[in-house]
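See below for the structure under consideration.
Removed: one protein chain of the complex. Kept in place: all other protein chains.
Right after this comes chain A.
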Amino acid sequence: MSSERLRIAGATVATTADRGGRIAAVFIAFGWHFAVNVPGIATGWTDYRVPWAAAAGWVLFTFVGVLAGARLFYGFAVPVFPLLAVLLIVDVLVIAITPDAIFFHSANWAWGTIGWFALLLLYDRGIGPLVMVLAANAALGLVGVLAATPDGNGAINLSRFVMYIYGTGVLPIALVAAMDVLRATAATAAASESARAALESERLGAAHAQRERQERLGIVSEAAGALLHDLASGRADPADLDVQRSCALAAARLRRLIAESDDVPDPLLHELRACVDVAERQGVPVDLISVGDLPELDVAIRRRLAEPLAATLATARDWARVTVVAQPDEVVVSLTTPATAGPAKEAHSWAMNGVVDYWYERDEELLWAQTRWRAA
């Protein structure tokens, strides 16, 4: 799995954890709005200075809550700050129409509810804006308390006010803080899960490569062993060209196995090794040497790098040498082999996320082909 896909998977885990917090916030806000505010308005109905205004305020809160929910769960663009203003206006309105005698009664429902609805609107904006809304609510409430307090009850009402504000303000803030912690924890968990998954896939890749190598080592060792046995018993003559050729081939294959130091096979090297295997099966010893760590390359670039050389390698006789030199912004693959028939010169250039250049040269002795990718 690529690191990008892992990152997206990690973000998905964090989002899923956060969804729980959103659901909790909506349940608390609407639960409070129905279970506490509806009976509150009903009991205060005959006492309100303007009863229908209390009902209209309740409907407006519901409306704002539904819009905030649509934003939270479906990403609807809603005007957050105008809606906050609506909540504060209803807040002032309900305080104004509530008679002094039932000021601290649940009939004065808006200033105890505004925190939860503001939380729905400000869920993903951190604690700051929420605290500001709650402070504005407290200031409006304080004005209401002072206006509603007949002389002599000031101290008692102030202490009730502070208790009320504290009680209704702390819980939404606590939920936001808890969700921040949960989000951070979920992100960490997602990151470690991604890392674990990456390690696991790397381990599987390495185990696969190891198995593959051991199988090839088995085949090569057997061939080399048989050859050595024939040489030792005198059945094979070291002066025989065919025997020398077989020795060179076995040595090249063993050398190539020793040189394979990549834990997880790179796709480009994998493709090149496949081509080399074909050449070796035709009896051509091939040296494949790779230097540097290969960057992640598009399939199209890998194909441009490998294919022209693979075609030439298929015609190789006697021996061949394939080299790969990799850097983050450049990969050069080359093939040299004793000259055979073919064109004397060829060159191409392909633009692809940078450029891939290919050239091929043949003189009396050497055939040399090179492909080179350079990043844009």
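Rule of thumb we're sticking to: contacts are C-beta pairs under 8 Å (C-beta built on N, C-alpha and C of every residue); 3 or more make two chains touch, one makes a residue touch a chain; residues count from 1.
What we mean here is this: contacts and distances are computed from a predicted model.
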Protein name (UniProt record) of the chain left out of view, among "RNA polymerase sigma factor", "NADH-quinone oxidoreductase subunit N", "DNA-binding response regulator" or "Chromate transporter": "DNA-binding response regulator"
Candidate in contact with the missing chain, chosen from A:I289, A:A311 or A:A344: A:I289
Hidden-chain contact residue, picked from the options A:D47, A:D277 or A:E361: A:E361
Those residues of chain A which, in the complete complex, touch the missing chain: 251, 255, 258-259, 261, 287, 289, 291-293, 321, 323, 325-328, 332, 334, 336, 361, 363, 365-366, 368, 370
